[in-house]
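Missing here is one protein chain; the remaining ones are kept as they sit in the complex.
And then chain A:
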Amino acid sequence: MDGAENGEHSRKMVFVTVGTTCFDALVKAVDSQQVREQLSRKGYTDLLIQMGRGSYMPSKVSGEDEPLTVDYFTFSPSIADYLKSASLIISHAGSGSIFETLCLGKPLIVVVNEELMDNHQSELAEELAERKHLFYARPQTLHQTIQDMSPESLIPYSPGNPMPVVRLMNKFLGFPTD
């Protein structure tokens, strides 16, 4: 069933994604001692970071005995496989990765980039957090969010439906709506 569950000694992976943006504040935050400690305390064993255009390099950690291994890469043509095998996703606030994660039914923490000029992105994350589909954090509060969260409390997101738009368009243009 769940890819992560099949792994040896039930490894639990945290996948961090910043998309095509530069979001060093998030990479720095997940690389911090505080966040790493919280993650391993919560039972996560691997941390994989997709760091995009950022210049901050996280420190790699590997080895069987480490409580939390850390690895990173810049870009990948598709992050779908990483999302599928992760047990927790920490993402920037782009709608693409938010909905890709929610539709897989994975627990998600969205971290808003406060340095973006036109920060309309926080609207979506706040709304979905209010509806309890995800957790909402800022880079400075990420460790607190990880400490307080219980993924079971999230309400599964039911995927949207493009049919209402298509029906309205067809009706407007004088075509049968079904």
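Points to keep in mind about this one:
Assume a contact is a pair of C-beta atoms (placed from the backbone, for glycine too) under 8 Å apart; a residue touches a chain by one contact, two chains touch by 3 or more; residues count from 1.
By our rule, contacts and distances are computed from a predicted model.
Among the names given as "AAA+ ATPase domain-containing protein", "Ras-related protein Rab-14", "UDP-N-acetylglucosamine transferase subunit ALG14" or "Trafficking protein particle complex subunit", UniProt records the absent chain under the name "UDP-N-acetylglucosamine transferase subunit ALG14".
For chain A, the residues in touch with the chain missing from this view are 19-20, 94-96, 99, 103, 120-121, 123-124, 126-127, 159-166, 168-175.
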